[in-house]
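Here is the structure we will look at.
Yeah, one chain of the complex is gone here, protein chain that is, but the others are all in their spots.
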């Protein structure tokens, strides 16, 4: 289990592969890996966005993430997890968050990665301030629940 | 949108990165990537497994996968998808399947990747034959729905 | 006119039948069920067998026309 708060650009695929090769090599118990990567978009709420600053509450961030992983482990059979979250100044297309969950069966991997992402979005003390192409700055007020886009 | 049936070992992270750099470079619309990787375990139904052969129905495999992706696109806002599936002889810890879904919002990414995996497991003509360490061979009779492992 | 139908078998069903493919000739429009019976006389279709015509899933009473490819196979286990 690893949690990393990252002040510079990170490559999610390098993070996963490095973690796997150190911690999960030859683990024949792994049948499923569910990975979520959140990336900065260049458009939000109808406005073109050219950058973002991610503030956080050092210490509480890690404490809440650890709590979320513990809760997930109580609900699903999890072999391992990796969470990386960016802070500081970010540009569009850069990675904001990586959640990887390794399990034996796919149901656990899907359920747990979704649980961790939803809990992270609602409980972990990160705050985003957007810089628009108009040079205006604005705090994002609230995360959506993320599940409103189903077409029918 | 890409679908690839692969007769040799594949590296899911290389597949994703190659696909992204060719098809999705500088896509500022992407906010979420949901990736599922299925890997061969060395243990199944109480027995140690040392290898597996994956048979498929060429042509129908691709047709059914395309249909599943079309169904997913009708239900969720999807920017792009990549599916890679292994066939032939496989060893434990090797990748069997990769499903990657790129979207603007995380709900669509989670929902669609899960939908694609579930549909793939129930509809796409692949069949697994396990080789046990006892040298016995056996066909896997039926895929589970994958969602029975919740602890409480 | 004679109808020619290709029949394919996969996985455990292919092994239990001992063949992977049949080419059958029919004198009239047939069904998937009828094709199984003609290709495998005396052998009932195993429970849970799935059928496809031209690579799409069909019910066993679906009709089959000249040139169709009919496939029989056990539940799929990919992913």
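To keep things simple, chains are lettered A, B and C as they appear, and every chain counts its residues starting from 1.
We take it that contacts are C-beta pairs under 8 Å (C-beta built on N, C-alpha and C of every residue); 3 or more make two chains touch, one makes a residue touch a chain.
Computed from a prediction, not measured in an experiment: that's the story for all the values here.
Novice: Thinking of the complex as a whole, which visible chains are touched by the chain that is not shown?
Specialist: Result: the unshown chain touches A.
Novice: Among A:38, A:92 or A:107, exactly one should touch the missing chain; which is it?
Specialist: Result: among the candidates, A:38 touches the missing chain.
Novice: Which of A:72, A:96 or A:112 sits in contact with the chain that's absent?
Specialist: Of all options in A:72, A:96 or A:112, contact with the hidden chain holds for A:96.
Novice: In terms of residues, what is the contact footprint of the unshown chain on subunit A?
Specialist: 38, 54-57, 59-60, 63-64, 85, 96-97, 117, 120-129, 139-143
Everything that follows uses one rule, which is that only the chains that are shown with their structure count from here on.
Novice: Would you kindly tell me how far, in whole Å, the mean C-alpha position of subunit C lies from that of subunit A?
Specialist: Once rounded, the distance between the two centres reads 48 Å.
Novice: Indicate the whole-number Å distance between the mean C-alpha point of subunit A and the mean C-alpha point of subunit B.
Specialist: Taking the average C-alpha coordinate of subunit A and of subunit B, the gap between them is 22 Å.
Novice: Identify all positions of subunit A at which a residue touches two or more other chains, and write them in rising order.
Specialist: Residues 106 of subunit A touch two or more partner chains.
Novice: Quick check: what residues of subunit C touch more than one other chain, meaning two or more?
Specialist: If we look for residues of subunit C contacting two or more partner chains, we find 79.
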